[in-house]
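Report on the structure given below.
What you see is the complex with one protein chain gone and the rest in place.
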Amino acid sequence: MEISQQTANTRKRRFFDNLMRGVFLSAAVVSASFIFVIAGIILVEGIIPFVTDNQGVGSVDLWKFITGATWLEGVTFYSNLYGVGFIIVSTLYIALLSLLVSFPIGVLTALFIAKVAPKKLAESLRTVVEILASVPSIVFGLFGSGIILKLVYDFSNLFGYQSKGGNSILSVVLVLAIMTIPTITAISEVAIRSVDKAIEHGSLALGASVTQTNFKVVLASAKSGIFASAILGIGRALGEATAVSLVAGGRRSGFSFDILDTTSTLTSIMLEGMKETVGIDYNIRFSVGLVLMVVILLTNLVLNAIKRKVGNVHVK
Amino acid sequence: MRKILIAILFLSSFTFVGCGPSEDEPTFDTSKNITVYTRDTTSGTRTGFMEGIGFPEASSSDSVLVQGFLIRDNTAILNAMTIDEYGIGYVSLSSVNATVKGLAFNGVAPTVANVLNDTYGLKRAFNWMLRAPGDYPSETVEGIVNAFIAFLGTTDGGDIINNAGAIALPSTTTWDSIKGQHPVCLTNNAAVTVRLGGSDSIQKVAEALTAAFKPKCGNFIAEHDHTGSGDAYKRTNDPAIKDTSVGKDIGFASRQFRGSELNVPESLRGRLAWDAIVAIVHKENPVSNATAEELKSIYNGTLKTWAEVLE
Partner (left out) sequence: MSSNIKRKTTDLFLQGLTYLASSISLITLLSIIVFVFGKGYKLINFQLIINDYESKGYVAELQHGSQFCNCDAQMDFEDGTYYSRRWGIAFSDSIDLLGKNVVEVEYVSPFSPFRALQDKGIGTEPILMRTDYTIIRIAFDDKPSALSRDGAQIMANELDNSDSFREIEFKTTGGGIRGSIITTLYLIVLTLIMAIPIGVGAAVFLNEYAPINRFTRVIRSLIETLTGVPSIIYGLMGLAVFVPLTVQLTSATGGNIISGAMTMSVILLPIIIRTTEESLKVVPDEYRQASLALGASRTQTTFKVVLPNAIPGILTATLLAIGRIIGESAALVFAIGASIKDNISLTGKSTSLAVHIWTMMTDEPANIELSSTIAIIIIFIVLLLNIMIKLLSARFMKRKLGM
């Protein structure tokens, strides 16, 4: 009697165990499947303007869309002449410029915190960077709209250039740079700190100065981590929407590399006019989202390829 | 020790850089290019302005405008004039405030009085448009909409229009004398939503009107979504759009209705108020008057700098 009772219990337990295992498994599968949901939706809704008739307005030409120099020719809801070519170019241009600004500042700050600064200063700077990293992006947009616009306008005036009320590529670059500096600093700092002390001591023992060691040996060893931070930084710059939309100026046509010209990015054009929209205007935003995903994917692939070429020095 | 000195040096150099450019340049450099701001082509304000200065081709076409113009909405143009010293734009008189400078037009100052006595030339009508009878989400909504239109014709409505900066049409009836004809206003309408849209130049006036009318008509909910005069017809009567999620019950336009919009019967459209369009510049700008010719030349690019305007 007792033994079969035990067996029944064990069987019940095992059934319950397997049930719970199934529950946890499904949680994991559900989580993993969301990436497909996202990709699927963007693909499906984003393709619609290109393959259907858009309720009589006509399908959008894919090539014209990707290379077009005007957001929309014609009347909204009645036209299918959308183009994002110029926006793709300006998005990449802006991301590149903001990385050019934020990368040196971020890496050098990380070096400062990890190696140069006295303990207390390093601690407080680290906290400062952490705080900056957790500030919501809308606050950066607010800051940009309030101060950076005015600064850019005054600054450009000083040199005799006119900017359109401060809304310019430069303002977007500055706002994005401020947002990405904490990311780059935090990750680079971890990479720098995990460089094998032996390498560092070796360089010092050979007679190099502290600064030479820092720049030529430590930074070089932390290369891969620092590079990873740049990839993450560019990802953030490409994907930021609300902060950018407040300082960009909403340009609707024309390729331009003049940093004092107004601009649009893929994300800001998606956001604008989002209050209420229907029909082809609604679907086209998914198409822009699709383009954005492709751009991000391509950028990541390119950067990862460069990273592999740059190579790894042995780190702990 | 040395390191700390270097640090202090660099930090202090920043405070100086930070202080410098924010000092406003007191002198206005007339050799600067004029930055031209405009509304987009669906804007009734743009139509009114361009037709008023004798440049009607520019109402619906961007290509005749000077290169490098900026498209902004009503408030953004206003804001831009407070920052951009060399800009010029145009807004509705009801939006003008003390932060910008309004130019006189052909020698006449942009005031309410001058609009009413017809000496200020850049004036245009604010109009409203309704949906076809029976085409509303409910009879209550239709009742409230009709009561609202009646309210517009009363002195009470006129007061609100004037308070918001537009110019009301003269009237002698009070809401009290006609409210008996609108029993819908005696019921509690707190669950009823009326959707208003159209011109964003009229947004301020429209919101003031609904805010004032709500307590008079059962505290209904007014939802405002103003996207441009072109949407007044589209969101109330265009079969492709009026029944979607962006459809509206009342549409406002800051221009005369035209083209296919005139297919809507006259009983469903009317005039709300007069408004004046004012060309605005930064307060430091020495220009205070502009003729129609000058404005047209600025907007089509013949006059490029402020010096040329002042000649």
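What to note about this one:
As written, the chains take the letters A and B, and residue 1 is the first residue of each chain.
One rule holds for everything that comes next: a contact is a pair of C-beta atoms (placed from the backbone, for glycine too) under 8 Å apart; a residue touches a chain by one contact, two chains touch by 3 or more.
Small disclaimer: the values here were computed from a predicted structure and weren't measured.
Touch with the chain that is not drawn comes from one residue among A:Ile66, A:Leu81 or A:Ile105, which is A:Ile105. Residue B:Ser245 is the one among B:Thr27, B:Gln67, B:Ser245 or B:Asn263 that touches the chain missing from this view. Although one chain is not shown, part of chain A still touches it, namely residues 13-14, 16-17, 20-21, 23-38, 41-42, 45, 104-109, 111-113, 116-117, 125, 128-132, 134-143, 145-147, 178, 181-182, 185, 209, 211-212, 214-215, 235, 238-242, 245-246, 267, 270-271, 274-275, 285-286, 289, 292-293, 296, 300. Residues of chain B in touch with the missing chain: 3, 6-7, 10-11, 14, 73-75, 78-79, 155-156, 159-160, 162-163, 165, 174, 176, 185-188, 200, 203-204, 211-212, 214-219, 223, 245.
Assume only the chains that are shown with their structure count from here on.
Per-chain Cα centroids separate chain A from chain B by 37 Å. Residues of chain A touching chain B in their complex: 55, 75-77, 116, 149-151, 153-155, 157-158, 162, 164-166, 249-250, 252, 262, 275-279.
Chain contact summary for the complex, chain B toward chain A: residues 3, 20-22, 25, 32-33, 35, 42, 70-71, 79-80, 83-87, 225, 227, 230, 234, 240-241, 244-246.
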